[in-house]
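Below you'll find the structure, written out as structure tokens, and then a few comments.
Apart from one protein chain that is not included, each protein chain of the complex appears where it belongs.
All chains are identified by letter, namely A and B, in their written order; residue positions are counted from 1 within each chain.
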Amino acid sequence: MPDIKLENLTKRWGDVVAVDNLNLTIPDRSFTCLLGPSGCGKTTTLRMIAGLEEPTRGRISNGDKLVFCSERGLSLSPDKRDVGLIFQSYALWPHMTVFQNIAFGLEMKKMSRSEIEERVREAAGWMQIDEYLQRYPSELSGGQQQRVALARSLAPRPNCLLMDEPLSNLDAKLRMDMRTELKRIHAETDMTIVYVTHDQLEAISMATTVVVMKEGKLEQCDEPLKLYKYPNNLFVADFVGSPSINLLKGKVIEGHDVWTVQCYDWLLSLKRAPYGDTAVKNGQEVVVGVRCEDILISSSEPPYIGMLVYSNLPTGSDTFVRLRHEGILLTAKLPEPDIIPTGSEINVSFRPGRVLLFDGETGKRISDGTSLVNFQIAS
Amino acid sequence: MRRFVALLLMLSLTLMLGAVTTTVCAADEDWDAIIAAAKKEGLLVIYNPSSRMGEAAEGFTAKYGIEVQWAKMNDVEVSDRVVREHEAKARGADVIVTEDAAILMAQLLPQKYVINYVPSTCKGIIPQEYQDPLVYQFQPRIFGYNTEAYAESPIKNLWELTTPEWHGKIAMRDPQFTSTNLAWFAEIVEAADEMAAAYEKCFGEPITLTTPNAGWEFIKRLANNKPIMFNSDTSVAEAVGAKGQADPPVGLYVLSKHREIPAKNLALEACYGLEPCMGYLYPAYVAITANAASPNAAKLFVSYLLEEGVKAWTKDLGNFATNPTIPSHPDDPLGGTEAWAKVTMPLNAQTTVKYYGEIFDFWMKHAK
Partner (left out) sequence: MGSYSAQPAAGNKLAVHCERGWNRSKRILSNPPLLLSIVLLIISVYLVVVPLISVLASSVTLHSRDTLRVFGKRPGEFTTYYLKRVFASDISSVLFYEPLMNTLIISFLMSVLAISIGTTIAWFVTRTDLPFKRFISNTAVVPFILPSWTLSLAWLTIFKNRTIGGTTGILEYFGVQLPDWISYGPLPIIITMALHYYPFTYMLVGSAFRDFDTRLEEAALVLGGNRWTILRRVVLPMVSPAIVSSFILTISRGIGSFSTPVFLGNPINYRVLSTRMFASLQAGSPGDAYMIAIVMILLAATFIFISNRVIGKRKSFVTISGQAPKAKLVSLGKWRYVASGCILLFLFAVIVVPLFVLAADTFMRVPGVYSPSNFTLHYWIGKSIPGILDGRPGILRDADTWRAFFNSVKLGLSASVLSAIFGILVGYTVVRLRGTWLSSTLDQVSFLPYLIPSIAFGAIYLSLFAQQRGPIPSLYGTFMLIILATTAKNFPFAAKSGISAMIQLGHEIEEAGIIAGASWLTRMRRLVLPLQRSGLLNALILPFISAMRELSMVVILITPGTQLLTTLTFRYSDYGFYHMSNAVVLLLVIVIIVMRYIMQKITGAELSEGLGGN
């Protein structure tokens, strides 16, 4: 089964551009998440792949089969694109039983009665809803309805399954269970799954590829952990990761071998990573980014700097400590569920190779991961 | 005397108007052929304002076996439908009867929606003056009073109707919707001198005018006296003649309503001797539509109507056939059309046309 390719895909509603010149390849058999805040165009993109929205411009192909091409006025109807779609609201037909709901797509494919019967039972068995086949959707719980929706999409065995925030209506515990279910389905069926969500935790934990979108544009497309460790720009860095990354605005004082960046009254000397970074100019506005878990507490070895503990936020399994120095506030994650008394002064350092630097104007990441070599208070 | 002059005037003017109308006067028609063709057509549709057409229609069907559909509708409706059905080329009326001379003379005939047809059988019988347009009967619309309350007619002169004594006590059909009432007003204006003379006779002094002449003056004062408006002669007759009224009105209604006196237990009589006139005499015109679907049946019916059918009306008092061979009701105190023409104002098509519109507006203005 082939890759799904989106080329120069644009969707405009009047003056509003929902999807802006998107170029994306969804790898075959991947679990690809389209991630982003509301209005970023992820649902629109999903619907365009499904064939429910017509793009203003661009091409969509499934392997070497051209499914949409604006130049040639070509647009295959959804049922010919061999996809399944799960709606956020499930969209189960309330006047039909669960059996009839699942069977509908198969009837449209003109299968025989016995074939339909077989397929429906198979899909129901898979989703463990056999006992509900004669019930009506209104008689089922949210989680059960979700399963029916899945079974309905899976029964025709499509080559690609599209999901539009399917778990957002479920409570937290059920959501966790369903995430596991979906991963199981992905592993067992070998389908390509395209999954839309605004929950970055969900995306990171479930996907093989994450596509971050903002205002219709592609921000970054990468494996989840790469996305986490090496975000391409400020937006991605801030969006992915919970709690969000610590960001410090600053200016480059010196930009040769060792970069010296001044953030407020801190002077940070950063050593660049060995491989291919962009150069910086003196006076350039930059943003320094450090993840909570990369802030080291109570280091005894320099470079370190003193900060005051502002507050503790224990979660049971970890503790997040808020640290303060003048106008700078950082959030650090303690490796143990400890509590440091508020007001105590501790030494703070950054994990080597994990300090990210972003250009202050464009937001682009300047280096892969720098290491802190010196920490000073500016005079 | 004045009536005869008026009649002669009517005669000459209609002869003149005859030049305008399209009269179909076949010299000698083959009636057998017509009857045969009519029977083949099988259906005759009539629009007319009288409910007694039913009887005439039944007689026609009985005689010739042709089905008749007749509908009662007022002149405005007749003209509207004829025009619309003509424009739409729809199957509509074959024969129409109308009492509105203006509509006939100014719209239906000249704009060729209907044609004036005189059957050859009737040409020699019906007096010339009633052939163009063809009239099949006359009816007087006269003032009547309640005999229970009054031993004799409480009014001797039309001008009494303009006095405070009769304020709100005159019943008549609403002139807005009754073209013949408006046509009578036109006659009154035309007969201004007579009205002026009658005024002097009534009040003993010459009239002071606030309008161009005594005719207009009468209409104005009548309007100001707030007559009670009704939609039908039946209602007027009942309003006047109902028993048990302490103070009944007088009313202007069609004489033939007297036929209902026994059944409805009314105390009704006409104001004979009213000066200068008891009311007016109006004709009922009959014509054939230009695109009649059953032209032969139509011709046959017109002939039948003039010769026999009119008896459906003349068997009651108050209807006078133009066919002199058909007598009026034996109880007719005056004895025939001409006698009635003397004591009422006969309607003259030319006069109606002359004041058309003006009379309506004048009445509307003053009736408020």
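Just so we're on the same page, contacts are C-beta pairs under 8 Å (C-beta built on N, C-alpha and C of every residue); 3 or more make two chains touch, one makes a residue touch a chain.
The structure presented is a predicted model; accordingly, all values stated were derived computationally and were not measured.
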Taking the whole complex into account, name the chains on display that the unshown chain touches. A, B
Missing-chain contact among A:Thr25, A:Thr56 or A:Ser75 belongs to A:Ser75
Which residue of A:Leu85, A:Val280, A:Leu356 or A:Leu372 touches the chain not shown here: A:Leu85
Of B:Thr163, B:Thr211 or B:Thr234, which sits in contact with the chain we cannot see? B:Thr234
Touching residue (missing chain; options B:Ile115, B:Leu222, B:Val254 or B:Val353): B:Val353
For chain B, residues touching the missing partner are 51, 71-76, 79-81, 83-85, 87-90, 102-103, 106-107, 111, 168, 171, 176-177, 179, 228-232, 234-235, 238-240, 242, 245, 248-249, 260, 262-264, 353, 356-357, 360-361, 364-365, 367-368
Hidden partner sits against chain A at residues 5, 13, 50-52, 59, 61, 64-66, 69-80, 83-85, 87-89, 91-95, 104-105, 108-109, 152-153, 156
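Definition applied: only the chains that are shown with their structure count from here on.
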Chain centre separation (chain A, chain B; CA means) in Å: 94
